[in-house]
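As you look at this complex, bear in mind that one protein chain is not there, while each of the others sits in place.
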Amino acid sequence: MNLAYEIRDLRFSYDNSTALFIEELLIPSGRIVALVGPNGSGKTTLLHNLAFLVVPQTGTIKFFGELQTHRNLLDLRRKVGLLLQVPYLFHETVLANVMWGLRVRGIPRNRSREIARATLEQVGLSGFEKRFARSLSGGESQRVALARALALEPEVLLLDEPTNHLDKESAERIEEIVIELNRGYDKTVVIATHDAQTVQKLAHQVINLCDGRMVNDLSSSSSCADPDYNNSRK
Amino acid sequence: MKKSFLTWTVLAACMIVVSLAHSETRLRMSTTTSTEASGLLTVLLPPFEKANNVKVDVISVGTGKALKLGENGDVDVVFVHARPAEDKFVADGYGVDRRDVMHNDFVIVGPKSDPAGIKGAKSAIEAFKLLAEGKADFISRGDNSGTDQLEKQLWKMAGITPKGKWYIEAGQGMGAVLQMAYDKQAYTLTDRGTYIAHEGKIDLPILLEGDKALFNPYGIIAVNPKKHPKVQYDLAKKFIEYVTGPEGQKIIADFKVKGKQLFFPDAEKQ
Partner (left out) sequence: MDFLGKALWSALGLIVSLDPEVYFIVWTSLQVAGSATVLASIVGVPLGLLIALNRFRGKSAVLVVLNTLMALPTVVVGLLFYALLSRQGPLGDLGLLFTPSGITLGLFVLAVPTVVNLSLAAIQALDRNLFLTCKLLGASLSQEAVKIVKEARFAITAAVVVAFGRVISEVGIAMMLGGNIRGFTRTMTTAIALETAKGEFELGLALGTILLSVALAVNAFLFLLQRSGKQ
């Protein structure tokens, strides 16, 4: 089986305090992996490392067999899509937002437009092209961010608590899209979440994080109990 | 979006290019504000400019600064009216080829009521003595200009050091000082040219005139090329010859403000 990520002895810290310490983590390709843990357990930090936004102080990450170094950072970054908890949309139209990542990669304007339109349709936002992106609702914004990431055809899709701030309907829609991406297109997905139902519905594998480390069971120590876990949806 | 960016860049480039392009030959002359204000230069310069295909840049500042610009070599020729300062300028080696050009005169103006009673005075010095005795409000230029230097010289000759509330040092140009004198109903020393130019607006009668001590001679000096090799000495010399020659002198004599002649040509034939 192909490994999307092979991580060994990874240590990452912001300014002196170690935020993340992972001895070994293997994420198989084509799977949906859920990342679970209380706030501050290092979920976001791990995702940022997987997105190659930051470089760990020690340790290695192999992405589909390719070792991450300082030189291939931008290349690897372009192969991974990441959705932030609260998406930042540019002060432009929805279409322009989705097109930007393509233009950045040198794809000509017309082709970018085509791809962007198709992706918006994929996430159910046809007709939203000319809307001012910042005027959309939470659920719509998250879908624009998703379209923006998908248009770039990443090999891996990372989602940081994507349904946290959303209403039930929008949350379900996002989840449907993720399932479709995985089942239909074999995309590897890593999704950080508090929601037990999401885990149930989507995940092939669960990773528990506590204080920056992987643990087998979150309920074993009180400090790792996630008060938000098992929260039923609004 | 791309189109407007392009237009902006083009516009910006134009502005920058235009501002950098100025390749005509230019003769730089420093003179006093009162000289430029008189309007003489607008008739005196054009014939020279046309005949020699140059532009004369006139920088009008106070006498002190005009000479300083000559010292620094920032101008090619200096045209002021402060004989002692001019002589020093030449003696110090900053200027060469000094020539007399013309003279106008100064007058003492003041309130109609003439509280200090200078109207009948026989000389400017006497008038100044009366002003100091009567402690009448007097506005001084206070800016080391030609006018200011003459005024200080008169005080000196009268043996008085003017001090006190009545002696107001304005630090401004002649027009502003005249206005101030009018507003405060005070006395002041002014060149006739500025006075005539303001005649309608400022109702301060001339209380003393004609004294030789009030004559205001103008001199023109080329900046010494030995001190500043980059000055346009030849062009400056040409200009000096023009101004002191028959054509320039005639223009000076014919120049009238409100029908009255302001300047009297003084250049000796050389």
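Going in written order, the chains are labelled A and B, and every chain counts its residues from 1.
Here, contacts are C-beta pairs under 8 Å (C-beta built on N, C-alpha and C of every residue); 3 or more make two chains touch, one makes a residue touch a chain.
A quick note: this is a predicted structure, and the numbers were derived from the prediction, not measured.
S.K.: Out of all the chains shown, which come into contact with the hidden one?
M.R.: A, B
S.K.: Among A:11, A:77 or A:201, which one touches the chain that has been omitted from the display?
M.R.: A:77
S.K.: Given that one chain is not shown, which residue among B:123, B:179 or B:261 touches it?
M.R.: In the complete complex, the chain left out is touched by residue B:179.
S.K.: Counting contacts across the full complex, list the positions on subunit B that touch the omitted chain.
M.R.: Given the touch definition above, subunit B has residues 1, 4, 12, 15-16, 18-20, 22, 26, 28, 33, 36-37, 55, 57-61, 72-74, 172-176, 178-179, 194, 198, 201-202, 228, 230-231 touching the missing chain.
S.K.: Which parts of subunit A are in contact with the chain that was left out?
M.R.: Subunit A touches the missing chain through residues 51, 53, 74, 77-78, 80-82, 84, 86-88, 90-91, 100-101, 104-105, 148-149, 152.
The rule is simple: only the chains that are shown with their structure count from here on.
S.K.: Just curious, how far off is subunit B from subunit A if you go by their C-alpha centres, in Å?
M.R.: Computed from C-alpha means, the inter-chain centre distance equals 78 Å.
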